[in-house]
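Shown here: the complex without one of its protein chains, the others still in place.
And now, chain A:
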Amino acid sequence: MFFSDAININNENDIRQIKEFLDIFQVNYDFPDKTFVIRDKGKIIATGSADGNILKYFFACEKYKGQGLIGVIYNSLLSYLLEQGHDSFFVFTTPNNKMIFESLGLKEVESTERVSLFEGGFYNYEKWVKKIKSSIKPKKDLRGAIVMNCNPMTLGHKYLIEKALENVDDLLIFVVEEDKSIFPFEDRFNILKKEFHNNPRINIIKGGPYIISQGTFPTYFIKKKDEMLDIYTELDGSIFANKIGKDLDIDIRFLGSEPKDEVTLYYNNTLKNILELKGIKVDIIPRRELEGNIISASYVRSLLKEDKVKEAYKYLPLSTIEYLKSDKGKEIIGVIQGYK
């Protein structure tokens, strides 16, 4: 019978041991929130970690396989996650590990040739999509979808939405729900809601964990870093095409054109290929310009940073301007300027 211990990040010996162990599997230890290990005669023989609500680094020594070590690690991590208040959690892994996670009772959300996404806990995809289904009106003819971060919402976003509306009967706007953006998710979401509150053809939806942003896509399980974008796009596209698009009956996905950033351009084209192969049409809408500048949220943030707030207003819809004038908005501008 084996028992797991937590790694103490202040203990140099612990850290050295776990780094050496992960080296065997060509993985770099990047100080996740919690790491459990199982030792035999003082040596690490299995491990697993949690970072936020993502489980990772599940490895066991070959010669101890079949003794349920990963199950013991999983149990410790599960208690830890629930204690931390995470009601659901995810595992990104390579498809050859599918069996392990299935045997732990996790559910496969989606898999591509190179990556599998599993989930566990109280919440899951079916519940998420059911809730959305019940919150939107029945579809008339054509339904479109846009995924947006809106950090913060600009006239460029508004233009994209209005253009999309010319082509469909109703539109689902998924707001990326991760808090790595300067503008908090709730605020980004509420600005959009306010801007379009009297348009019954628009549904503003919380992106949830199934709209994975590139910024939060974990890369630890990918050995070749140059394949990262492809692997991410494949998973993102497959979830959208096989699950969200299908379950919510989406006909067209709209993307904003990308004139500058090569990574986004590549992403757009790859995503278009994947979705169209699965029967979802993709429309790439040219970005709106103002005085020769492409309107983008990052440009707006840079204006705010330089304290050119009035100038920034030129690129923003009313709801964003109102937000920036509120106490909360002023606070965020302060935070942005603090990065100077």
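What to note about this one:
As a working rule, a contact is a pair of C-beta atoms (placed from the backbone, for glycine too) under 8 Å apart; a residue touches a chain by one contact, two chains touch by 3 or more; residues count from 1.
Operating definition for what follows: contacts and distances are computed from a predicted model.
The complex appears with one chain absent; UniProt names that chain "Citrate lyase acyl carrier protein" among the candidates "Nickel import system ATP-binding protein NikD", "Succinate dehydrogenase, cytochrome b556 subunit", "ABC transporter permease" or "Citrate lyase acyl carrier protein". In the complete assembly, the contact with the undisplayed chain comes from A:L78, out of A:L78, A:I173 or A:I205.
Note on the undisplayed chain: of the listed residues A:D5, A:D87, A:D307 or A:E331, the one touching it is A:D87.
As for the chain not pictured, it touches chain A at residues 68, 71-72, 74-75, 78-79, 82-83, 85, 87, 103-105, 121-122.
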